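Shown below is the structure under consideration.
The complex appears here minus one protein chain, its other protein chains still in place.
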Amino acid sequence: MTQTLDQIFVLAKHWLLGFLPAAIQPFCSALLSVVAIILVFATLFAITTWLERKGLGRMQNRLGPNRVGPCGLLQPLADGIKSLTKEDIVPAAADHAVHFMAPVLLVAASFLGYAVLPIGRNMVLTNLNAGVLYFFAVGSLMELAVFMAGWSSRSKYSLLGAMRAIAQMISYEVPLVLASIVVILHTGSLSTVAIVDRQAVYTGIWPHWFVFTPWGLAGFVLFMVAATAESNRSPFDLPEGESEIIAGYYIEYSGFKFALFFLGEYIGMFATSAMAITLFLGGWAAPFSFLTWVPSYLWFFAKLLAIISAFIWVRGTLPRLRMDQLMNLAWQFMLPMTLINLLAAGVWQFMPAGVARWPVCAAIVAVPFLLLARGLKQKRKFQLRTYRFSQ
Amino acid sequence: MLGDGILKGLAETARNFFGSYVSRDRLTTIQYPEQRDPQIEAARSFPFLVFDGADWQQGLRCVSCQICEKECPPKCIFIEKSKDKKPDAVGKPQFYPVRFDIDISVCMSCQICVEVCPFDAIKMDVDYDLSTDDRFGGLLLDRQRLAKSNEHYNKIHPTEAAAVDAALAEERAKAKAAAEAKASAAAKAATEAKAAAVANPAPAPQPAAGESQ
Partner (left out) sequence: MTASFTILAAITVAGMAAAMGLRNAVHCVLALTVGFAGIAALYLQLGAQFVGFTQVLVYVGAVAILAVFAIMMTQSRPSATPAPRAPLWAAGGAVAAAVFAVLAWAIHSNALSVQALPPQPEAAPSATVQQIGDALMHRFVLPLEIVGLLLTAALIGAVVIAMGRREEMK
(Lines give C-alpha, C1' and ligand atoms only; values in the text may rest on other atoms or scores of the structure.)
Protein backbone atom coordinates (compact mmCIF):
# COMPACT_ATOMS: atom_id res chain seq x y z
CA MET A 1 0.00 0.00 0.00
CA THR A 2 2.65 2.50 1.00
CA GLN A 3 4.61 1.38 -2.01
CA THR A 4 1.69 2.18 -4.29
CA LEU A 5 1.08 5.53 -2.65
CA ASP A 6 4.73 6.40 -2.98
CA GLN A 7 4.82 5.52 -6.66
CA ILE A 8 1.29 6.63 -7.48
CA PHE A 9 2.36 9.30 -9.96
CA VAL A 10 4.84 7.02 -11.66
CA LEU A 11 2.22 4.30 -11.95
CA ALA A 12 -0.36 6.77 -13.21
CA LYS A 13 2.01 7.94 -15.89
CA HIS A 14 2.76 4.39 -17.00
CA TRP A 15 -0.94 3.61 -17.02
CA LEU A 16 -1.64 6.65 -19.19
CA LEU A 17 1.22 5.83 -21.53
CA GLY A 18 -0.16 2.33 -21.94
CA PHE A 19 -2.92 3.75 -24.12
CA LEU A 20 -0.44 5.21 -26.59
CA PRO A 21 1.44 3.51 -29.40
CA ALA A 22 4.94 2.49 -28.41
CA ALA A 23 6.58 4.75 -30.97
CA ILE A 24 5.53 8.00 -29.33
CA GLN A 25 5.69 6.74 -25.75
CA PRO A 26 9.10 8.20 -24.85
CA PHE A 27 8.11 11.56 -26.23
CA CYS A 28 4.76 11.57 -24.46
CA SER A 29 6.38 10.40 -21.24
CA ALA A 30 8.71 13.38 -21.30
CA LEU A 31 5.86 15.69 -22.24
CA LEU A 32 3.71 14.47 -19.36
CA SER A 33 6.51 14.95 -16.88
CA VAL A 34 7.32 18.41 -18.17
CA VAL A 35 3.71 19.53 -18.03
CA ALA A 36 3.36 18.12 -14.52
CA ILE A 37 6.51 19.90 -13.33
CA ILE A 38 5.45 23.21 -14.84
CA LEU A 39 1.96 22.97 -13.38
CA VAL A 40 3.11 21.91 -9.92
CA PHE A 41 5.79 24.55 -9.58
CA ALA A 42 3.66 27.31 -11.06
CA THR A 43 1.06 26.44 -8.44
CA LEU A 44 3.75 26.47 -5.81
CA PHE A 45 4.70 29.92 -7.06
CA ALA A 46 1.14 31.10 -6.53
CA ILE A 47 1.03 29.61 -3.06
CA THR A 48 4.39 31.10 -2.21
CA THR A 49 3.39 34.62 -3.14
CA TRP A 50 0.46 34.25 -0.77
CA LEU A 51 2.61 32.68 1.95
CA GLU A 52 5.22 35.37 1.56
CA ARG A 53 2.77 38.21 1.86
CA LYS A 54 1.07 36.58 4.81
CA GLY A 55 4.32 35.76 6.56
CA LEU A 56 5.87 39.15 6.01
CA GLY A 57 2.67 40.73 7.22
CA ARG A 58 2.71 38.72 10.41
CA MET A 59 6.35 39.57 11.02
CA GLN A 60 5.39 43.23 10.77
CA ASN A 61 2.30 42.70 12.94
CA ARG A 62 -0.07 43.01 10.04
CA LEU A 63 -2.64 40.56 8.72
CA GLY A 64 -1.47 40.40 5.14
CA PRO A 65 -3.89 39.87 2.27
CA ASN A 66 -7.31 38.89 3.62
CA ARG A 67 -9.84 40.21 1.14
CA VAL A 68 -9.89 37.88 -1.86
CA GLY A 69 -11.28 34.55 -0.83
CA PRO A 70 -10.93 32.94 2.59
CA CYS A 71 -7.77 34.26 4.29
CA GLY A 72 -6.91 35.97 1.03
CA LEU A 73 -6.14 32.62 -0.58
CA LEU A 74 -7.40 33.73 -3.96
CA GLN A 75 -5.06 36.72 -3.95
CA PRO A 76 -2.56 35.10 -6.37
CA LEU A 77 -5.43 34.47 -8.78
CA ALA A 78 -6.48 38.10 -8.58
CA ASP A 79 -2.89 39.20 -9.11
CA GLY A 80 -2.61 36.90 -12.10
CA ILE A 81 -5.77 38.24 -13.70
CA LYS A 82 -4.59 41.76 -13.03
CA SER A 83 -1.24 41.27 -14.69
CA LEU A 84 -2.80 39.40 -17.60
CA THR A 85 -5.23 42.19 -18.36
CA LYS A 86 -2.77 45.03 -17.93
CA GLU A 87 -1.46 46.92 -20.88
CA ASP A 88 1.84 45.64 -22.19
CA ILE A 89 4.03 48.69 -22.65
CA VAL A 90 7.33 48.56 -24.51
CA PRO A 91 9.50 51.67 -24.32
CA ALA A 92 9.82 53.43 -27.65
CA ALA A 93 13.61 53.30 -27.54
CA ALA A 94 13.71 49.65 -26.51
CA ASP A 95 15.24 46.91 -28.57
CA HIS A 96 11.95 45.18 -29.27
CA ALA A 97 13.14 41.68 -30.15
CA VAL A 98 15.53 41.38 -27.22
CA HIS A 99 13.03 43.07 -24.94
CA PHE A 100 10.51 40.40 -25.84
CA MET A 101 12.91 37.47 -25.60
CA ALA A 102 14.35 38.30 -22.18
CA PRO A 103 11.41 37.23 -19.99
CA VAL A 104 10.80 34.16 -22.13
CA LEU A 105 14.42 33.08 -21.82
CA LEU A 106 14.40 33.77 -18.09
CA VAL A 107 11.37 31.59 -17.43
CA ALA A 108 12.62 28.88 -19.77
CA ALA A 109 16.05 28.86 -18.12
CA SER A 110 14.56 28.78 -14.65
CA PHE A 111 12.39 25.79 -15.56
CA LEU A 112 15.22 23.89 -17.26
CA GLY A 113 16.91 23.13 -13.96
CA TYR A 114 14.00 20.96 -12.83
CA ALA A 115 14.94 18.33 -15.38
CA VAL A 116 17.48 16.82 -12.99
CA LEU A 117 15.80 17.40 -9.64
CA PRO A 118 14.50 14.20 -8.04
CA ILE A 119 11.11 15.13 -6.66
CA GLY A 120 10.41 11.68 -5.28
CA ARG A 121 11.59 8.12 -5.48
CA ASN A 122 11.86 7.33 -9.22
CA MET A 123 10.43 10.77 -9.92
CA VAL A 124 13.06 12.57 -11.91
CA LEU A 125 12.70 13.79 -15.46
CA THR A 126 16.12 12.68 -16.62
CA ASN A 127 18.84 11.07 -14.61
CA LEU A 128 21.74 12.88 -16.24
CA ASN A 129 25.12 11.65 -15.19
CA ALA A 130 26.38 15.20 -15.12
CA GLY A 131 23.17 16.39 -13.46
CA VAL A 132 24.65 18.87 -11.01
CA LEU A 133 26.79 20.39 -13.74
CA TYR A 134 23.72 20.64 -15.97
CA PHE A 135 21.87 22.43 -13.21
CA PHE A 136 24.54 25.08 -12.79
CA ALA A 137 24.98 25.41 -16.55
CA VAL A 138 21.32 26.26 -17.15
CA GLY A 139 21.40 28.47 -14.08
CA SER A 140 23.99 30.61 -15.81
CA LEU A 141 21.53 31.18 -18.65
CA MET A 142 19.50 33.32 -16.29
CA GLU A 143 22.30 35.86 -16.19
CA LEU A 144 22.03 36.28 -19.91
CA ALA A 145 18.27 36.78 -19.68
CA VAL A 146 18.76 39.38 -16.97
CA PHE A 147 21.30 41.19 -19.06
CA MET A 148 19.02 41.11 -22.09
CA ALA A 149 16.18 42.57 -20.06
CA GLY A 150 18.31 45.30 -18.58
CA TRP A 151 20.07 46.27 -21.77
CA SER A 152 17.13 46.14 -24.17
CA SER A 153 14.97 48.43 -22.03
CA ARG A 154 17.26 51.40 -22.71
CA SER A 155 16.72 52.77 -19.27
CA LYS A 156 19.50 53.72 -16.90
CA TYR A 157 17.77 52.03 -14.00
CA SER A 158 17.30 48.77 -15.79
CA LEU A 159 20.89 48.83 -17.04
CA LEU A 160 22.16 49.51 -13.54
CA GLY A 161 19.99 46.73 -12.23
CA ALA A 162 21.27 44.34 -14.86
CA MET A 163 24.88 45.28 -14.10
CA ARG A 164 24.31 44.69 -10.42
CA ALA A 165 22.50 41.44 -11.04
CA ILE A 166 25.19 40.06 -13.31
CA ALA A 167 28.04 41.11 -11.02
CA GLN A 168 26.22 39.52 -8.12
CA MET A 169 25.28 36.33 -9.90
CA ILE A 170 28.76 35.77 -11.30
CA SER A 171 30.34 36.45 -7.91
CA TYR A 172 28.05 34.11 -6.04
CA GLU A 173 28.11 31.37 -8.63
CA VAL A 174 31.65 30.60 -7.49
CA PRO A 175 30.80 29.87 -3.84
CA LEU A 176 27.56 28.20 -4.93
CA VAL A 177 29.40 25.67 -7.06
CA LEU A 178 32.27 25.30 -4.60
CA ALA A 179 29.84 24.67 -1.75
CA SER A 180 28.16 21.90 -3.69
CA ILE A 181 31.43 20.31 -4.76
CA VAL A 182 31.92 18.83 -1.29
CA VAL A 183 28.89 16.62 -1.89
CA ILE A 184 30.17 15.55 -5.29
CA LEU A 185 33.53 14.83 -3.68
CA HIS A 186 31.87 12.60 -1.13
CA THR A 187 29.50 10.73 -3.42
CA GLY A 188 31.85 10.61 -6.36
CA SER A 189 28.99 11.29 -8.73
CA LEU A 190 27.44 14.25 -10.48
CA SER A 191 24.11 12.51 -10.76
CA THR A 192 21.43 13.97 -8.51
CA VAL A 193 19.72 10.60 -8.23
CA ALA A 194 22.90 8.95 -7.00
CA ILE A 195 23.44 11.78 -4.52
CA VAL A 196 19.98 11.33 -3.04
CA ASP A 197 20.32 7.56 -2.99
CA ARG A 198 23.50 7.93 -0.95
CA GLN A 199 21.58 9.94 1.64
CA ALA A 200 18.47 7.77 1.81
CA VAL A 201 20.02 5.22 4.15
CA TYR A 202 19.74 5.13 7.92
CA THR A 203 21.87 4.29 10.95
CA GLY A 204 19.34 3.34 13.58
CA ILE A 205 16.65 5.91 13.01
CA TRP A 206 19.04 8.62 11.82
CA PRO A 207 19.40 9.39 8.13
CA HIS A 208 22.70 9.89 6.35
CA TRP A 209 21.93 13.40 5.18
CA PHE A 210 25.05 15.31 4.35
CA VAL A 211 23.88 18.24 6.41
CA PHE A 212 24.58 16.15 9.50
CA THR A 213 28.31 16.15 8.86
CA PRO A 214 30.60 19.09 9.68
CA TRP A 215 31.42 19.81 6.04
CA GLY A 216 27.83 19.19 5.04
CA LEU A 217 26.48 21.68 7.57
CA ALA A 218 28.98 24.34 6.56
CA GLY A 219 28.37 23.54 2.90
CA PHE A 220 24.61 23.80 3.37
CA VAL A 221 24.83 27.19 5.08
CA LEU A 222 27.24 28.51 2.46
CA PHE A 223 25.11 27.08 -0.32
CA MET A 224 21.99 28.72 1.05
CA VAL A 225 23.67 32.10 1.40
CA ALA A 226 24.96 31.87 -2.15
CA ALA A 227 21.56 30.63 -3.34
CA THR A 228 19.89 33.63 -1.74
CA ALA A 229 22.22 35.87 -3.69
CA GLU A 230 21.80 33.83 -6.87
CA SER A 231 18.05 34.17 -6.78
CA ASN A 232 18.22 37.90 -5.96
CA ARG A 233 16.36 37.48 -2.72
CA SER A 234 16.53 39.86 0.20
CA PRO A 235 18.99 40.74 1.74
CA PHE A 236 20.80 40.38 -1.59
CA ASP A 237 18.09 42.02 -3.66
CA LEU A 238 20.27 44.86 -4.89
CA PRO A 239 19.38 44.21 -8.53
CA GLU A 240 15.81 45.10 -7.66
CA GLY A 241 16.62 47.71 -5.05
CA GLU A 242 13.19 49.35 -5.00
CA SER A 243 14.42 52.33 -3.06
CA GLU A 244 17.33 53.18 -5.32
CA ILE A 245 16.79 51.71 -8.79
CA ILE A 246 13.06 51.10 -8.47
CA ALA A 247 12.85 47.57 -9.80
CA GLY A 248 16.16 47.10 -11.52
CA TYR A 249 16.29 45.23 -14.76
CA TYR A 250 12.57 44.69 -15.15
CA ILE A 251 11.42 48.22 -14.49
CA GLU A 252 10.40 48.73 -18.12
CA TYR A 253 8.24 45.64 -18.19
CA SER A 254 4.56 45.67 -17.48
CA GLY A 255 1.63 43.34 -17.48
CA PHE A 256 2.27 39.74 -18.24
CA LYS A 257 5.96 40.12 -18.99
CA PHE A 258 6.46 41.57 -15.54
CA ALA A 259 4.60 38.59 -14.13
CA LEU A 260 6.91 36.33 -16.12
CA PHE A 261 9.92 37.92 -14.46
CA PHE A 262 8.31 37.40 -11.11
CA LEU A 263 7.56 33.81 -11.99
CA GLY A 264 11.07 33.20 -13.28
CA GLU A 265 12.61 34.58 -10.14
CA TYR A 266 10.53 32.44 -7.86
CA ILE A 267 10.94 29.34 -10.01
CA GLY A 268 14.69 29.91 -9.92
CA MET A 269 14.53 30.23 -6.15
CA PHE A 270 12.62 26.96 -5.87
CA ALA A 271 15.13 25.30 -8.16
CA THR A 272 18.13 26.33 -6.08
CA SER A 273 16.27 25.41 -2.89
CA ALA A 274 15.44 22.01 -4.38
CA MET A 275 19.10 21.63 -5.31
CA ALA A 276 20.07 22.39 -1.72
CA ILE A 277 17.60 19.75 -0.58
CA THR A 278 18.99 17.28 -3.07
CA LEU A 279 22.58 17.94 -2.14
CA PHE A 280 22.39 18.32 1.60
CA LEU A 281 18.94 17.52 2.99
CA GLY A 282 18.51 14.06 1.55
CA GLY A 283 16.17 14.94 -1.31
CA TRP A 284 12.98 12.96 -0.94
CA ALA A 285 14.32 10.85 1.93
CA ALA A 286 12.37 10.80 5.19
CA PRO A 287 14.08 12.40 8.21
CA PHE A 288 13.69 9.25 10.34
CA SER A 289 13.68 5.64 9.33
CA PHE A 290 10.29 5.04 10.93
CA LEU A 291 8.73 7.75 8.74
CA THR A 292 9.64 6.15 5.44
CA TRP A 293 6.02 5.09 4.92
CA VAL A 294 5.12 8.71 4.10
CA PRO A 295 5.30 9.17 0.30
CA SER A 296 8.66 10.48 -0.80
CA TYR A 297 7.35 13.42 -2.81
CA LEU A 298 5.59 14.73 0.30
CA TRP A 299 8.92 14.86 2.09
CA PHE A 300 10.44 16.70 -0.81
CA PHE A 301 7.74 19.36 -0.83
CA ALA A 302 7.76 19.61 2.97
CA LYS A 303 11.47 20.37 2.84
CA LEU A 304 10.97 22.79 -0.03
CA LEU A 305 8.28 24.65 1.90
CA ALA A 306 10.51 24.76 4.95
CA ILE A 307 13.30 26.35 2.93
CA ILE A 308 10.88 28.78 1.30
CA SER A 309 9.68 29.75 4.77
CA ALA A 310 13.27 30.33 5.79
CA PHE A 311 13.71 32.56 2.75
CA ILE A 312 10.63 34.54 3.75
CA TRP A 313 11.83 34.74 7.32
CA VAL A 314 15.19 36.10 6.25
CA ARG A 315 13.51 38.54 3.91
CA GLY A 316 11.38 39.84 6.76
CA THR A 317 14.45 40.28 8.95
CA LEU A 318 17.46 41.60 7.12
CA PRO A 319 17.95 44.95 5.41
CA ARG A 320 19.46 45.15 1.96
CA LEU A 321 23.24 45.05 1.64
CA ARG A 322 25.33 47.65 -0.06
CA MET A 323 27.18 46.70 -3.23
CA ASP A 324 30.63 46.70 -1.61
CA GLN A 325 29.34 44.69 1.35
CA LEU A 326 27.88 42.20 -1.07
CA MET A 327 31.13 41.79 -2.95
CA ASN A 328 33.19 41.68 0.23
CA LEU A 329 30.99 38.93 1.58
CA ALA A 330 31.39 36.95 -1.62
CA TRP A 331 35.12 37.23 -2.05
CA GLN A 332 36.39 37.72 1.50
CA PHE A 333 34.14 35.36 3.37
CA MET A 334 32.23 32.96 1.14
CA LEU A 335 35.08 32.02 -1.16
CA PRO A 336 37.66 31.24 1.57
CA MET A 337 35.07 29.39 3.61
CA THR A 338 34.01 27.20 0.70
CA LEU A 339 37.63 26.37 -0.04
CA ILE A 340 38.27 25.50 3.60
CA ASN A 341 35.11 23.43 3.57
CA LEU A 342 36.46 21.61 0.55
CA LEU A 343 39.57 20.81 2.56
CA ALA A 344 37.42 19.55 5.42
CA ALA A 345 35.49 17.29 3.06
CA GLY A 346 38.76 15.97 1.67
CA VAL A 347 40.09 15.22 5.14
CA TRP A 348 36.82 13.48 5.98
CA GLN A 349 37.19 11.40 2.88
CA PHE A 350 40.67 10.21 3.68
CA MET A 351 40.42 9.75 7.43
CA PRO A 352 39.32 6.33 8.62
CA ALA A 353 35.64 6.16 9.42
CA GLY A 354 35.06 6.66 13.11
CA VAL A 355 34.55 9.25 15.78
CA ALA A 356 37.96 10.85 15.26
CA ARG A 357 37.14 12.52 11.98
CA TRP A 358 34.19 14.40 13.45
CA PRO A 359 36.12 16.78 15.72
CA VAL A 360 38.92 17.12 13.19
CA CYS A 361 36.62 18.18 10.36
CA ALA A 362 34.54 20.35 12.66
CA ALA A 363 37.71 22.12 13.79
CA ILE A 364 38.90 22.55 10.21
CA VAL A 365 35.66 24.40 9.45
CA ALA A 366 35.03 26.17 12.73
CA VAL A 367 38.47 27.57 13.56
CA PRO A 368 38.97 29.42 10.25
CA PHE A 369 35.39 30.62 10.51
CA LEU A 370 36.01 32.17 13.91
CA LEU A 371 39.33 33.64 12.79
CA LEU A 372 37.84 35.00 9.60
CA ALA A 373 34.90 36.44 11.49
CA ARG A 374 37.24 38.15 13.93
CA GLY A 375 39.45 39.45 11.17
CA LEU A 376 36.57 40.84 9.16
CA LYS A 377 35.09 42.44 12.24
CA GLN A 378 38.35 44.15 13.16
CA LYS A 379 38.75 45.46 9.67
CA ARG A 380 35.37 47.11 9.80
CA LYS A 381 36.38 50.47 11.21
CA PHE A 382 34.24 53.50 10.82
CA GLN A 383 36.06 56.30 9.17
CA LEU A 384 35.49 59.50 7.34
CA ARG A 385 34.39 58.72 3.85
CA THR A 386 36.61 60.01 1.09
CA TYR A 387 35.42 60.66 -2.43
CA ARG A 388 37.60 60.27 -5.43
CA PHE A 389 35.81 62.54 -7.86
CA SER A 390 33.74 65.02 -5.97
CA GLN A 391 36.57 66.62 -4.02
CA MET B 1 31.02 35.97 16.20
CA LEU B 2 30.02 36.65 12.64
CA GLY B 3 26.32 36.14 12.25
CA ASP B 4 25.05 36.52 15.80
CA GLY B 5 23.39 39.79 14.88
CA ILE B 6 21.53 37.97 12.13
CA LEU B 7 20.36 35.34 14.59
CA LYS B 8 19.19 38.06 16.97
CA GLY B 9 17.23 39.68 14.17
CA LEU B 10 15.71 36.37 13.14
CA ALA B 11 14.61 35.78 16.73
CA GLU B 12 12.95 39.20 16.80
CA THR B 13 10.95 38.61 13.63
CA ALA B 14 9.99 35.14 14.84
CA ARG B 15 8.72 36.67 18.06
CA ASN B 16 6.65 39.14 16.08
CA PHE B 17 5.38 36.40 13.78
CA PHE B 18 4.10 34.16 16.53
CA GLY B 19 3.11 37.05 18.75
CA SER B 20 0.75 38.35 16.09
CA TYR B 21 -1.19 35.11 16.35
CA VAL B 22 -1.23 35.11 20.13
CA SER B 23 -2.17 38.65 21.05
CA ARG B 24 -4.59 40.63 18.97
CA ASP B 25 -3.44 44.03 20.20
CA ARG B 26 -0.10 43.51 18.51
CA LEU B 27 -1.86 43.98 15.20
CA THR B 28 -1.58 47.66 14.55
CA THR B 29 -3.51 47.81 11.31
CA ILE B 30 -7.27 48.33 11.16
CA GLN B 31 -9.59 46.82 8.59
CA TYR B 32 -10.20 50.07 6.81
CA PRO B 33 -13.56 50.23 5.11
CA GLU B 34 -15.27 48.45 8.00
CA GLN B 35 -13.20 49.89 10.82
CA ARG B 36 -12.05 53.44 10.97
CA ASP B 37 -9.80 55.29 13.28
CA PRO B 38 -11.63 58.06 15.15
CA GLN B 39 -10.65 61.32 13.56
CA ILE B 40 -8.94 64.04 15.45
CA GLU B 41 -10.77 67.32 15.63
CA ALA B 42 -8.22 69.22 13.58
CA ALA B 43 -8.66 66.86 10.63
CA ARG B 44 -9.61 68.52 7.38
CA SER B 45 -9.95 67.43 3.80
CA PHE B 46 -12.00 69.63 1.48
CA PRO B 47 -14.31 72.61 2.00
CA PHE B 48 -18.07 72.37 2.32
CA LEU B 49 -20.86 74.92 2.62
CA VAL B 50 -22.71 75.24 5.89
CA PHE B 51 -26.46 75.72 5.96
CA ASP B 52 -28.74 76.40 8.89
CA GLY B 53 -32.11 74.82 9.38
CA ALA B 54 -33.54 71.94 7.43
CA ASP B 55 -33.64 73.21 3.85
CA TRP B 56 -30.20 73.48 2.34
CA GLN B 57 -31.26 75.84 -0.40
CA GLN B 58 -32.78 78.29 1.94
CA GLY B 59 -30.39 77.94 4.82
CA LEU B 60 -27.11 78.32 2.94
CA ARG B 61 -25.02 80.87 4.80
CA CYS B 62 -23.12 81.80 1.69
CA VAL B 63 -24.11 85.21 0.34
CA SER B 64 -22.04 84.82 -2.79
CA CYS B 65 -19.55 87.53 -1.89
CA GLN B 66 -16.95 85.63 -3.95
CA ILE B 67 -14.05 86.41 -1.64
CA CYS B 68 -13.14 82.75 -1.42
CA GLU B 69 -13.21 82.44 -5.19
CA LYS B 70 -10.75 85.27 -5.49
CA GLU B 71 -8.52 84.08 -2.68
CA CYS B 72 -8.36 80.43 -3.66
CA PRO B 73 -4.71 79.79 -4.67
CA PRO B 74 -5.34 76.97 -7.14
CA LYS B 75 -8.57 78.58 -8.35
CA CYS B 76 -10.76 75.59 -7.73
CA ILE B 77 -13.89 77.52 -6.70
CA PHE B 78 -16.42 78.75 -9.21
CA ILE B 79 -19.33 80.94 -8.02
CA GLU B 80 -22.19 82.42 -9.96
CA LYS B 81 -23.93 85.17 -8.03
CA SER B 82 -27.69 85.42 -8.03
CA LYS B 83 -29.48 88.40 -9.54
CA ASP B 84 -32.18 88.50 -6.87
CA LYS B 85 -32.14 88.35 -3.12
CA LYS B 86 -33.71 85.66 -1.04
CA PRO B 87 -34.30 85.66 2.71
CA ASP B 88 -31.65 83.68 4.55
CA ALA B 89 -32.04 81.59 7.66
CA VAL B 90 -32.94 84.56 9.82
CA GLY B 91 -35.11 86.14 7.20
CA LYS B 92 -32.81 88.85 5.98
CA PRO B 93 -32.79 89.17 2.19
CA GLN B 94 -29.39 88.18 0.79
CA PHE B 95 -27.74 87.28 -2.47
CA TYR B 96 -27.15 83.59 -2.83
CA PRO B 97 -24.98 81.46 -5.09
CA VAL B 98 -26.78 80.15 -8.15
CA ARG B 99 -23.79 77.98 -8.79
CA PHE B 100 -21.10 77.08 -6.34
CA ASP B 101 -18.62 74.48 -7.62
CA ILE B 102 -15.42 73.23 -6.02
CA ASP B 103 -13.16 71.01 -8.08
CA ILE B 104 -11.60 68.84 -5.39
CA SER B 105 -9.19 67.35 -7.86
CA VAL B 106 -7.64 70.82 -7.92
CA CYS B 107 -8.24 71.85 -4.33
CA MET B 108 -5.16 71.61 -2.15
CA SER B 109 -6.94 71.76 1.21
CA CYS B 110 -5.19 74.96 2.23
CA GLN B 111 -8.21 76.29 4.15
CA ILE B 112 -7.70 79.84 2.92
CA CYS B 113 -11.34 80.03 1.76
CA VAL B 114 -12.38 79.25 5.32
CA GLU B 115 -10.08 81.89 6.73
CA VAL B 116 -11.36 84.65 4.49
CA CYS B 117 -15.09 83.88 4.67
CA PRO B 118 -16.75 86.65 6.69
CA PHE B 119 -19.99 84.71 7.08
CA ASP B 120 -18.68 81.40 8.41
CA ALA B 121 -20.33 79.86 5.39
CA ILE B 122 -17.50 77.64 4.18
CA LYS B 123 -15.76 75.18 6.46
CA MET B 124 -13.45 72.21 6.10
CA ASP B 125 -14.94 68.76 5.86
CA VAL B 126 -13.29 65.55 7.07
CA ASP B 127 -14.51 63.17 4.35
CA TYR B 128 -11.53 61.49 2.74
CA ASP B 129 -12.69 58.45 0.81
CA LEU B 130 -13.89 60.47 -2.16
CA SER B 131 -12.44 58.34 -4.90
CA THR B 132 -14.70 57.90 -7.87
CA ASP B 133 -14.58 56.27 -11.27
CA ASP B 134 -15.69 59.51 -12.94
CA ARG B 135 -12.69 61.71 -12.55
CA PHE B 136 -14.24 64.83 -14.09
CA GLY B 137 -17.85 64.87 -12.92
CA GLY B 138 -17.28 62.91 -9.76
CA LEU B 139 -14.68 65.25 -8.36
CA LEU B 140 -16.43 68.50 -9.31
CA LEU B 141 -18.69 69.07 -6.34
CA ASP B 142 -21.71 71.26 -6.95
CA ARG B 143 -23.81 73.31 -4.54
CA GLN B 144 -25.96 70.43 -3.48
CA ARG B 145 -23.09 68.08 -2.73
CA LEU B 146 -21.21 70.81 -0.94
CA ALA B 147 -24.08 71.85 1.30
CA LYS B 148 -23.94 70.24 4.70
CA SER B 149 -25.92 71.12 7.74
CA ASN B 150 -24.64 72.98 10.74
CA GLU B 151 -25.28 69.82 12.76
CA HIS B 152 -22.75 68.01 10.58
CA TYR B 153 -20.31 70.80 11.24
CA ASN B 154 -20.97 70.51 14.95
CA LYS B 155 -20.33 66.81 14.75
CA ILE B 156 -17.00 66.94 12.95
CA HIS B 157 -15.47 69.96 14.64
CA PRO B 158 -17.40 70.39 17.92
CA THR B 159 -15.25 72.99 19.62
CA GLU B 160 -14.81 75.17 16.58
CA ALA B 161 -18.47 74.90 15.62
CA ALA B 162 -19.61 75.79 19.13
CA ALA B 163 -17.48 78.92 19.02
CA VAL B 164 -18.84 79.83 15.59
CA ASP B 165 -22.41 79.18 16.71
CA ALA B 166 -21.94 81.29 19.81
CA ALA B 167 -20.45 84.14 17.82
CA LEU B 168 -23.24 83.95 15.26
CA ALA B 169 -25.91 83.79 17.94
CA GLU B 170 -24.43 86.75 19.68
CA GLU B 171 -24.25 88.69 16.47
CA ARG B 172 -27.82 87.81 15.60
CA ALA B 173 -29.02 88.69 19.08
CA LYS B 174 -27.24 92.00 18.86
CA ALA B 175 -28.64 92.66 15.41
CA LYS B 176 -32.08 91.74 16.65
CA ALA B 177 -31.73 93.88 19.72
CA ALA B 178 -30.43 96.74 17.66
CA ALA B 179 -33.29 96.39 15.21
CA GLU B 180 -35.73 96.27 18.05
CA ALA B 181 -34.08 99.26 19.64
CA LYS B 182 -34.23 101.11 16.39
CA ALA B 183 -37.83 100.23 15.84
CA SER B 184 -38.81 101.11 19.34
CA ALA B 185 -36.76 104.29 19.18
CA ALA B 186 -38.56 105.35 16.06
CA ALA B 187 -41.98 104.42 17.38
CA LYS B 188 -41.84 105.58 20.96
CA ALA B 189 -41.81 109.12 22.21
CA ALA B 190 -38.63 110.92 23.35
CA THR B 191 -39.35 110.26 27.03
CA GLU B 192 -39.50 106.56 26.48
CA ALA B 193 -36.38 106.77 24.35
CA LYS B 194 -34.50 108.16 27.33
CA ALA B 195 -35.37 105.09 29.40
CA ALA B 196 -34.32 102.81 26.53
CA ALA B 197 -30.94 104.55 26.31
CA VAL B 198 -30.31 103.83 30.00
CA ALA B 199 -31.30 100.20 29.56
CA ASN B 200 -29.10 99.50 26.50
CA PRO B 201 -25.92 101.56 26.55
CA ALA B 202 -23.65 98.96 25.22
CA PRO B 203 -25.35 97.73 22.00
CA ALA B 204 -25.97 101.27 20.86
CA PRO B 205 -22.71 101.59 18.86
CA GLN B 206 -22.97 97.95 17.77
CA PRO B 207 -25.51 98.34 14.93
CA ALA B 208 -23.25 100.91 13.33
CA ALA B 209 -20.39 98.41 13.36
CA GLY B 210 -22.72 95.72 12.03
CA GLU B 211 -23.83 97.89 9.15
CA SER B 212 -20.34 98.82 8.19
CA GLN B 213 -19.44 95.15 7.77
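Details
The first chain written gets the first letter, and so on, giving A and B; residue counts start at 1 in each chain.
Keep in mind that, in the parts below, a contact is a pair of C-beta atoms (placed from the backbone, for glycine too) under 8 Å apart; a residue touches a chain by one contact, two chains touch by 3 or more.
All of these numbers come straight from a predicted model, not from anything done at the bench.
Shown chains touched by the hidden one, complex as a whole: A.
Touching the chain that is not shown, out of A:S83, A:S191, A:T228 or A:T338: A:S191 (per the contact rule at the top).
Contact with the undisplayed chain is limited, among A:V138, A:I251, A:L321 or A:M337, to A:V138. Residues of subunit A that touch the chain left out of the display are 95, 98, 128-130, 133-134, 136-141, 143-144, 147-148, 151, 159, 163, 166, 170, 173, 188-191, 194, 388.
The rule we apply is simple: only the chains that are shown with their structure count from here on.
Centroid to centroid, with C-alpha atoms defining each point, subunit A and subunit B lie 59 Å apart. Of all residues in subunit B, those touching subunit A in their complex are 1-3, 6, 9-10, 12-14, 16-17, 19-21, 26-29, 31.
Of all residues in subunit A, only 55, 58-63, 313-314, 316-318, 333, 369-370, 372-373, 376-377 touch subunit B in the complex they form.
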